[in-house]
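I'd like to ask you about the structure that follows.
Every protein chain but one is kept in place in this view of the complex.
Right, subunit A next:
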């Protein structure tokens, strides 16, 4: 609107700018072309020619006035407000006409003819007389020397072959027979070890646009798929079914997959992986059939019940008619093997840790150990002659002249205890864990595990009631000991090693590395050249003493800690009992030929014991003559497998 106002004032001022000042009325504002807002806060709006202030009209028109004016004034449409003078001006007819013409884009002057004929001053026709009279330059008709020089230089360069014409650009690549002279021997060394990239995996049924219904994911599977990370997904896409080819949409990850393939091709390290392509059946070792290795115990035939707490130890009599067992319920029980009948029950003053029947068939003696005592019992079972001769043997003892100081006090039982079967009581300085007889039945060894003293193993001679401590030094916590069945050797198993001592020479002959963490039990082959060690870390180590100090074979048959191992005296059998409640019987054939290694074949897994308090089988022992095995367990039972 300001533009409009200015225009209108200009119109009033006259036609040309130069005449403005002269022809204006004296009330004209002299402030010039400045924004009128500058005078907003003043009572005047400028100065007239005399320098007097031009005052604003006292009352400005408000909206209502404006509206009334619009309604009533017939000339309202041609009235223009002049801001510089703050007055309304009514446009004349000529002025309105001019405005209309300008709005239409016509010339302001009515009389201006825009189509006047043009005067052609310099025509294209050549006239007789030139427009200018200047003579031509000489250079306009003499060839340029500079250009000549340039051209001659170029010509020279071309002649000399310095400048070559530009080759035409090859837009399309040229193909030819690249492998026309292919020489398979010309393969570079690098390519000999080149690993070609594996091809893309071929699609399966699930990738089809119309797969069989079983390949579509169910609702749950789909949810799982969506929640999984992209790497964990088994399928990189969701199988979909479309009713017709027309309905198949574009695969949104197409470019991604191609790009990933590109990345694989140039970023992935490649390696030749040797994939083992074996038939799993071929891996199973070919062993002789257990059927051919009979006899061995196969079924559980008897359960000896009676104990009320776990049965720690069992031992069979040399005749094979009786069985003795020691339990945590402070009792020792004697059983008849064939009937399962408990013949005798003896109360002793503590949890029985170990029992051992004297292997000498001419003597009827049982060693029982509990707390700090080793008790020698005469169970009075079997042949009466043997029983009485045993008693005689014990009473026939004559004390030597000079009484030596002994680590153990020997005491003869009398009275009631004698009637109960007690014969000799050996009171040890420490708690006894194990008792073992020598094969001849005269010597007896007891183990008192103690990490800090050298008094851990004692060897007693029953006939002379003598005790000696064979070791001067402590070589670690002794787990169990054993006598060599034929020769004067003595085996001591500490936590990780088995030491073999020569008792005559009184020296260490061998130290066996068991590779176990903690030995629990040990058994010597009746031939004396082989040894098995059970350990708490589920292993059974077979040593061939002639071969090496390292195990000949490690058997990991059990799932839990081994508690007891045993060899059969006559048959090539050995058994191991473990906390998983099973007894595994193996065929362990030792050949007389030294060159032939022992043959070890597991023949039977015997189950029956229940696991109580995480304990299963605690001890195993073989019947001395039959291929039967006894096992005692934490479920208070003793079982016979035949």
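Convention: a residue touches a chain if its C-beta (ideal position, glycine included) is under 8 Å from a C-beta of that chain, and two chains touch if they have at least 3 such contacts; residues count from 1.
Following the convention adopted for this analysis, contacts and distances are computed from a predicted model.
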| item | value |
| --- | --- |
| Omitted chain (choose from "PAT complex subunit CCDC47", "Pescadillo homolog", "Myotubularin-related protein 12" or "UDP-arabinopyranose mutase") - UniProt protein name | "Pescadillo homolog" |
| Selected residue (touches chain absent from view) among A:172, A:395, A:452 or A:592 | A:172 |
| Option touching the unshown chain, where A:159, A:291, A:505 or A:613 are the choices | A:291 |
| Option from A:153, A:341, A:384 or A:440 whose C-beta touches the chain left out | A:341 |
| Contact with the hidden chain (one of A:38, A:107, A:162 or A:259) | A:259 |
| Selected from A:126, A:267, A:396 or A:416 as touching the chain missing from the view | A:267 |
| Contact footprint on subunit A, counting only the chain that is left out | 166, 171-173, 175-179, 182-184, 186-188, 190-191, 194, 196-197, 199-200, 202-205, 207-215, 218, 237, 239-240, 242-246, 248-252, 254-259, 261-263, 265-271, 276, 278, 280, 283-287, 289-291, 299-300, 303, 305, 341, 555-557, 584, 600-605, 607-608 |
